[in-house]
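The excerpt is restricted to a subset of chains, each kept in its original location.
Which chain is which? They are A and B, in the order written, and residues in each are numbered from 1.
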Amino acid sequence: MSIITLTTDFGTKDHFVGAVKGSIYNELEEAKVIDISHQITPFSITQTAYVLKNAYKNFPKGTIHIIGVDSEISVENKPIAILLDGQYFIGCDNGILSLITNEIRPEKMVEITIPDPEEYQFAILGKFIKVACHIARGGMLEVIGMQIDSIKEIVEIQPFINSEKNQILGSVIYIDNFGNVVSNISKSVFSEIGKGRDFEIVARNYRFTKVYKRYNEVVDYTIPTDKRQDDGKRLALFNSASFLEIALYRSNLKTVGGASVLLGLKYRDPITVKFF
Amino acid sequence: MSIITLTTDFGTKDHFVGAVKGSIYNELEEAKVIDISHQITPFSITQTAYVLKNAYKNFPKGTIHIIGVDSEISVENKPIAILLDGQYFIGCDNGILSLITNEIRPEKMVEITIPDPEEYQFAILGKFIKVACHIARGGMLEVIGMQIDSIKEIVEIQPFINSEKNQILGSVIYIDNFGNVVSNISKSVFSEIGKGRDFEIVARNYRFTKVYKRYNEVVDYTIPTDKRQDDGKRLALFNSASFLEIALYRSNLKTVGGASVLLGLKYRDPITVKFF
């Protein structure tokens, strides 16, 4: 039985998530519904893409991902379904899926054309669930939609590389639960441009000349535990999604705040790498 | 196998929700436990009823809903179970269920009389789970309780209709995750009193003369995308629960706030409809 995941900006206070799950189980008793996130900032296309891109790869082939962000259908916001990397994605053609397909070429893309029996305000309660259960039962995309060749492109704010190829001008694309600041500079772009040269990363007035692989590499374990003062140390590292991240080692979010607050870094702020 | 849902004010930080799920699986290995919400404002009877009423309808017949809000048993707060609309509800007789049964007549109502082996502080960990698993296994309500004819009535703040039948005086009953302001004026009362006449809706000093069916109906799609200024537009619409709602189109909650904050509308504030 296929897994059906949910990624929405519904929050978990209201009845919406419960209503969606109830509808799925009503349609397909043996479904396995898994939450990816319901805490997406309302209508945030880039945040949805970041979260889904980093979560979906861990799921088994055949998993069906329903995206309930900006899913009110309009002439400009059509319901689509794609097959990519062996997994299915159902959402509106609002750019979220293009941020996923720009890395991996989709195997199939359809505009969903099945009618909505009850005219739901949000596609997720009607068409999306119908399509998800159709796929879960082994149905084909062609049956519920019309093949399309392109979807709405959103160019993610890509890092800019100067003509001398010694500088990457990136920016903040995500702040995580720990207050860590994630940039759009991927490990592969960093390696490709850097070619092993020395570098300096600048984020506001903070400078970093090393990129760690793990957070706790900033700790000197030869110093006795009670003499260490590592908590709150600033560091740059490639995070588990392979993006350059500015973090504070074990910063206490509830008291002093994470990297975002303490270093004053916000969504879209510049992060620069210079190679020497 | 029946689904067992949970609607509580426990939050998701503490061990309570985990403890309840563990107990259910301990009693009935093959149970399917689904969260409706654990973010109900502590002890809020009306919020629980609003969330549950709008979620339960989507679940399949036979679903069992456990309500963990105000569930400390006392002489005045007895544990009850009802069968309504083909689904089961287990909670305390504190008014939540009367807000659901005032729309649909229950098929059966019992006061739960089975003993609580371990004297749990909250009925949910003891009696409620025992009853839910009993029903899930195909058991009858009569076996675990004593039939009752009435439950504690709470009159939901109903909208007032003036004697000339040209005015509905309603109020705010819920603020959702997007900051949208939900009134107690249902689409059916609106149609019944309005009879297709022109109208004006007043919420504080804001006026609306149209009720939309979808949020994006405020958008003029003939205007080029980069010229549009629809975000943040005020609108009245019937929401997915069929109540009159005051909303802002795609308002950014994290920066400027939703309708509740921007229009200064709080729980219980008046919302009025005048027909001409």
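By our rule, a residue touches a chain if its C-beta (ideal position, glycine included) is under 8 Å from a C-beta of that chain, and two chains touch if they have at least 3 such contacts.
Keep in mind that this is a model prediction, so the values were computed, not measured.
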| item | value |
| --- | --- |
| Total identical subunits in the assembly as filed, 2 in place | 3 |
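Here is the rule we go by: only the chains that are shown with their structure count from here on.
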| item | value |
| --- | --- |
| Between chain A and chain B, centroid-to-centroid distance (C-alpha), Å | 31 |
| Of chain A, residues touching chain B in the complex | 9-23, 25-26, 29, 33, 41-43, 72, 74-77, 120-122, 125 |
| Residues of chain B defined as touching chain A within the complex | 3, 5, 7, 12, 32, 34-40, 50-60, 63, 176-178, 213-216, 219, 221, 225, 239-241, 250, 252-254 |
